[in-house]
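First the structure, then my questions, so here it is.
Here the complex is missing a single protein chain, while all its other protein chains stay put.
Each chain carries a letter (A, B and C) given by its place in the written order, and its residues are counted from 1.
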């Protein structure tokens, strides 16, 4: 038993789960701190109305983190132990997840700029405006978190000692393909953000909600198309 | 075993519990951040005194979240597994629970407006003032969280694979009726908020404390009335 | 099995532990947010120096919460199930624990007032200054949290269904006496705060550290005195 095997353990798995659940729970709850409480007294309705980019960002990140958490507990369901690589990949995933309140807040603060009063438009805008940069930054964060989710699943899939049973292999593979597609779609949406920032955020929301509501819808579409072909 | 069954698992239940406990614990603790620390040096007593709407909001939300957490761990006690629908319903419940620090803070910031010095009243008030809007918003949030609690229980009740034993069915039904009544009472209190904001907040507090102290008091009242009739 | 028995369960105990651990962990970590990061550029050393009441408050609350957490996990070690009363007593304990960042911050912000430059003293001070009020408020919070800790242990002690084994009864009683003494000592220290605020905070720190380092020192003193008498 070499020192490297230290972390290959079913006991370490309980802590792997607990720590990950903790970070997911905290990040999803910290998002609420980015919703600023309006303090003006007379125009609460309009104040709340003008804050809609924050609510949009809140729902994107909540749905996205919810979806990643579902993926994470599904992976956890497949495995009986964790190894040193899985722990490190997971910590990098948690790094990108825990950055989301920051990039969500930055996106929300600058999505305002496209819905400002018209008189603001008389000033010349910079070539690559803050709105675009903020939306792309948010998209890159979502893409990297999706990518790490995929890499975590791929590592579990290719490491025999981790799988709980042989039977789950095919299921795991379908799940892995689904998360791989999520990475590609999220990356494409981020590219859209370079040209049409607001549209990109709506696509982010759509993707996050889709993968939240039904993590396997892409897999099902693929199968249906495949069965039509045969 | 279809891919959809991925999440029907007793292992997933441990993470369902851990993640939910995490979010409940964080939200109930984040509420304290809405209690502003007074920084004036000479009039601490009066500063603390004028902050009473925050303390009122704090106690409403603490009691409400405490009550929902008790309901949640009671449900968890009834089930032996979770399915994909339960996980999603639960995440939507957690969404509304994690919004509470925001709506509590908004309510507290605007409940001030009715206790302002008299000279403020000489200005014409808007038709649907910020106080009403903030109190109704808070009430809607509480109602939606109560509704999701009810929907989670209803899903467990009607899904045979989730129940731990057949014996608990009748108990579960009584518990479900109790939480259904909570939704209706909370919705009615929110309607009161349209007309008498401050009274509504007091009713919110009463309801939250009642369901916290004795989640089954309504069920008991119903039974006593029923046994009188027969 | 009446509906009231719903919550008497060893499964509910796992969630009771998890939720409590979550709240303790969050509160003890949120304390750091009350340590303000100095932003002045030239006088960092003096800025840090003038912030000492915050560091004092931080250590009091950290040691106190650490001590209550040790007491809490010791109780948890004695019991095999939780009932509805225990869950509610525990939530009230967590209420007072989660208020600590607020009362610690208030105390720290006003303990400054006694170490202000002399010219400030030319203004007439109010009869019951903000410093006293803030220190007493902090002491009352600590006392109520200590009282709830005691009440939780007392409830476990007098409820036969909760105890894990009969053997632990005597140990539990000694532990209960220790926590009862803690309540009395903390209440006395709070009374000291009415007259000598700064001294009271030092006593709070001493008590918290003592109960943190050795929860049973009072019990041991009592025994030694008792064995001398016989």
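We adopt the following convention: a residue touches a chain if its C-beta (ideal position, glycine included) is under 8 Å from a C-beta of that chain, and two chains touch if they have at least 3 such contacts.
Just so you know, these numbers come straight off a predicted model, no measurement behind them.
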For the chain left out of this view, which of C:44, C:191 or C:221 touches it? C:44
From C:24, C:102 or C:204, the answer for touching the chain not displayed is C:24
Of the residues A:38, A:53, A:66 or A:101, which one touches the chain left out of the display? A:101
Using the touch rule from the top, list residues of chain A that touch the missing partner. 1, 3-4, 6-7, 9, 11-12, 14-16, 18-19, 22-23, 25-27, 30, 33-34, 87-88, 91, 94-95, 98-99, 101-102, 105-106, 109-110, 113, 126, 128, 130, 133-134
Per the touch rule stated above, chain C touches the missing chain via residues 17-18, 21-22, 24-26, 28-33, 35, 37-39, 41-45, 48, 62, 66, 69-70, 73-74, 76-77, 167, 171, 174-175, 212-213, 216, 219-220
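The working rule: only the chains that are shown with their structure count from here on.
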Superimpose the Cα trace of chain B on the Cα trace of chain C, which carries the same sequence, then give the rotation angle to the nearest 5°. 90
Central chain of the complex, centres being mean CA coordinates: B
So the chain most remote from chain A by C-alpha centre is C
What's the distance between the Cα centroids of chain A and chain B, rounded to whole Å? 27
Interface hub residues of chain C, defined as touching at least two other chains: 22
